[in-house]
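One protein chain is absent from this view; the other protein chains keep their places.
Chain lettering (A and B) follows the sequence in which the chains are written, and residue indices restart at 1 in each chain.
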Amino acid sequence: MTDEPLLQIRNLTKTFTVGKGQELVAVSNVSLDLREGETLGLVGESGSGKTTLGRVVLRLTEPDTGTVRFEGIDLLALAGEPMRRMRSKMQIVYQDPMLGFNPRMRVRDIISEPLRLHETLSRTELQKRVMEVLELADLDPRVLSERPGAIRKAEQQQVAIARAIATGPRFIVLDEPTGLLDLSVSIHIIGILRRLQEEQKIAYIFISHDLSAVRAISHRLAIMYLGQLVETGPIEDVFARPTHPYSEALLSSVLLPDPKTTRQRLRLSGEIPSPINLPPGCPLAPRCPLVEERCTGGPPPLVAIRGNGESGQPSWWSTCFPLSDNEENLDNWYAIMQEHESTETEELRAAIAAARTENEG
Amino acid sequence: MRKFLLRRFAFLIPQLFVVSFLAFLLIKLLPGDPVLIILGPLRTQEGVIRETKRLGLDKPFFVQYGRYVERTVQGDFGNSIVTKQPVIEELGRRVPATLWLITLGLVACVVIGIGVGYVAALAPPTGWGTWLNKSIIGYGFLAGALPDFWVGLILVFIFFATLGILPAPIGQLPGYIPSLLPDGPTNIDLLDTLIKGDFGQAGTAFRASIMPVVTLAIVYAPVVLKITAVTTTEVFNSQYVTGARAVGVRRRTITRYIMRNALLPIVTTSGVLYAFLLGGAVLVETVFSWGGFGQYTVDAVNALDFNVIQGMMLVAAVFTIVVYLLIDIIHYFVDPRIRVSTVGSS
Partner (left out) sequence: MVTETPDATPAGSTASGEILRVSDLTLHHLVEDRLVIDGAFMSVDSGEVLGVMGESGSGKSALLFGIIRLLLREVEQRSGRIAYRGEDLMAKSNRQMEQLRGLEMAMIVPGGKFSLNPVETAGSQIVDVLRSHFPDRSKKDLADEAIEILRIIGIPDPDIRFRAYPHELSGGMAQRILIAKAMACSPQLLLGDEFTVGLDVTIQAQVMDHFHALLRERNTSLILTTSDLGIAATYCDTIAVIRRGQIVEYAPVLDFFANPQHSYSRLLLSAAREARAQQKMDEARVDVERDTSQDRRFVHEDLPAPPDLYTLVAPGHLVRLEDE
């Protein structure tokens, strides 16, 4: 591994104009690094901009400002043929693989299509390569002569993976690849992706709102809310001790598959606001139980939780005003967050009591 | 709401301009020189030059177009080359006749189409439901294959020639020579006779319109029927209707849900059918000597009667534009999704 990360994203911003004077900031000033063979889990709720970020990184959508360096090359400066060649090294897998397939083509042609576009191979070489990726994606050769609509959902996703790795990419954006699948099948797909990564050293950006899937595959976690990254760090650290109130709210909302215990949750009030024409300040401010006056004033400060990485970025950081006061004493900060938490049992009692009073009143 | 209507009406102006320009341009592109047709075979060279000058055909294209627009706006469509009558007068007699016929035809199509289509869509998949659906499919195929004039002729054969219970296929008011036709405000004989209080004539006019209207209904009702059956089935199986039934919403209300949601595609299709019938009913008009718009157009095209063709195109285009305007307005009132949101979503 070299010092230079495989993918370096700096200050990336993408704004969409919707209607007259209405601006939707889908991605706001995002900076991230991705190393060879590493998986970055990108989570956030609907409208957080995670899918747009994935597309902007691949230049499937042009960003407004910012830079994306891939293998040290400025992607946004490339055009025409050099960019086209670069595409064979970066791929994307969608939630619904059928959207990326021509339903009339057979699986064999779907998988070999990128090879024919990017490389000049003889018939036997092509055939050999298809069989290789088929095995890597754990697919039965019988599917080769099928049309994509005739095979199972999980197999469709495996075909999409096989097609994505056909040209030997170094980086794949996985946009909710398990979103439509049942649990047992989704575990299978994650297993395939992990094995592929070990063997081929491919880097992933794994976009999902399924937090257990993200945890199963990622090395690092990035949490987005309304276009902004609110916290980024090593996966187990962030899961175990999230520092941003939104991270805590999100991770504590996951229901435990255990009927004997209940969980303390940080509860956000209301719903995710519309991402159009956001006010300045922390995007979470209107819903955050720990909100202070300064939170609505301007952009929240970046708080380094753990040391600086090689490329100048801390390996674990978070953006929050109240957190910045407790930078030196994180235990204190966790205690503050906990004061605002409650279990669903407590919530239930409160709700029942409230309903009673209304009834009587 | 007023804003939407204003915007939609304002849009009519450029639409009309484009249409008038196309009507004008197409005439220019047609083969044949109107001057030669007007003067006939016994023309002289000087006559041709004089006539060309008189009609302004020696002027540049856009000057000619400008004069055309000016005349048209004043209601002057020129004179027919064949009859020498003002085109506007001819249109005034012909257009109402056709509008009357196709409006009645459309109403029949819509009533039959929606009624039968709705019942068929909600019929059980066994017993009479299967039977009904199969008959409809068969009828759909048959009606799609039958030429409308043929259906008209069969009706004439049965109800006039054989049974003799309906009048002969000779116009709106059989038994009157054209010059003696009642002159009324609407130029629709059935209405004019009614206004005059001549119920005998009105009865004849009514009976005369049965066969052409039924012909249109037989041939074109399947268009409405099919879209009704498809959208009703779709809406009935939709998540929201299933959801409403699963919480016990009563039948009457379910019917309203289905109707309101299925209405838009049905309205659109019916509108397109209406616009189509204006020219599309020409063979039916011919069979019943209806003296309508379609017949007049065919005559004008055959005679290369330029002013008439231009006038017809304009009428047809305006009719289509107005029908589509009505469709848009209905959409606006039925579907809140095209209205500007008045309630915040978050």
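Please note the rule applied: a contact is a pair of C-beta atoms (placed from the backbone, for glycine too) under 8 Å apart; a residue touches a chain by one contact, two chains touch by 3 or more.
Note that this is a predicted model, so its numbers are computed, not measured.
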Whole complex considered, the hidden chain contacts A, B
Missing-chain contact among A:I272, A:V303 or A:C320 belongs to A:I272
Of B:I13, B:L29, B:L42 or B:A246, the residue touching the omitted chain is B:A246
Sole touch to the unshown chain from B:P14, B:P125 or B:G164: residue B:P125
Of A:G19, A:G80 or A:P259, the residue touching the omitted chain is A:P259
In the whole complex, of A:R59, A:R241 or A:R294, the residue touching the missing chain would be A:R241
Where chain B meets the left-out chain, the residues are 124-125, 239-251, 253, 257, 260-261, 334-337, 341, 343-346
Residue positions on chain A contacting the omitted chain are 45-46, 182-184, 187, 209, 211-212, 215, 236, 239-242, 248-265, 267-268, 270-272, 334, 337-338, 341, 343-345, 347-348, 351-352, 355-356, 358-359
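We adopt the following convention: only the chains that are shown with their structure count from here on.
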Rounded to the nearest Å, the gap separating the Cα centres of chain A and chain B is 56
